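Just one protein chain is left out here, and the rest sit where they should.
Showing chain A:
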Amino acid sequence: MQTIKEIQEEIIDEFSMFEDWEERYQYMIDLGKDLPLIEAQYKTEDNIIKGCQSKVWVHAELNNDTIAFTADSDAIITKGIIAILIRVFSNQHPSAILEANTDFIDAIGLKEHLSPTRANGLVSMIKQLKMYAIAYQTQLN
């Protein structure tokens, strides 16, 4: 299993190949389109994170000792960033999720999307991922 750090470095490598913002955003848009959707039964009011601009849904499940996240958004660029976050945080041990940070987002030129004033739901989403990790960590102990 790749560690979170390894995945983050892999993503930074991938993004370093893009020459301009268009390539970067086109890649994210394509990721957003390919993101496996959250199952309809989990796309509930309870799982919704309301940003002022876009909405995000997150669902988490504990498989043995790792957490599997699925998510969705009504905006495709938000969804593309979710796809990246899920690639980093999903199928990891709760303690690894709790230790990880999201500094790699800076390195791939998407920092503005994780600004608290952006109001696209992503900052709250990361908080939510960590909350799930805390909850499952407690359960595992």
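By definition in this document, a residue touches a chain if its C-beta (ideal position, glycine included) is under 8 Å from a C-beta of that chain, and two chains touch if they have at least 3 such contacts; residues count from 1.
By definition in this document, contacts and distances are computed from a predicted model.
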| item | value |
| --- | --- |
| Identity of the absent chain, which is to be given by its UniProt protein name, from "Sarcosine oxidase subunit beta family protein", "PDR/VanB family oxidoreductase", "Cysteine desulfurase" or "CO/xanthine dehydrogenase FAD-binding subunit" | "Cysteine desulfurase" |
| Candidate in contact with the missing chain, chosen from A:D34, A:D74 or A:E99 | A:D74 |
| Among A:Q2, A:Q26 or A:T44, the residue in touch with the chain that has been omitted | A:Q26 |
| Chain A, residues in touch with the chain not shown (by the definition above) | 21-22, 25-26, 29, 52-55, 74-78, 120 |
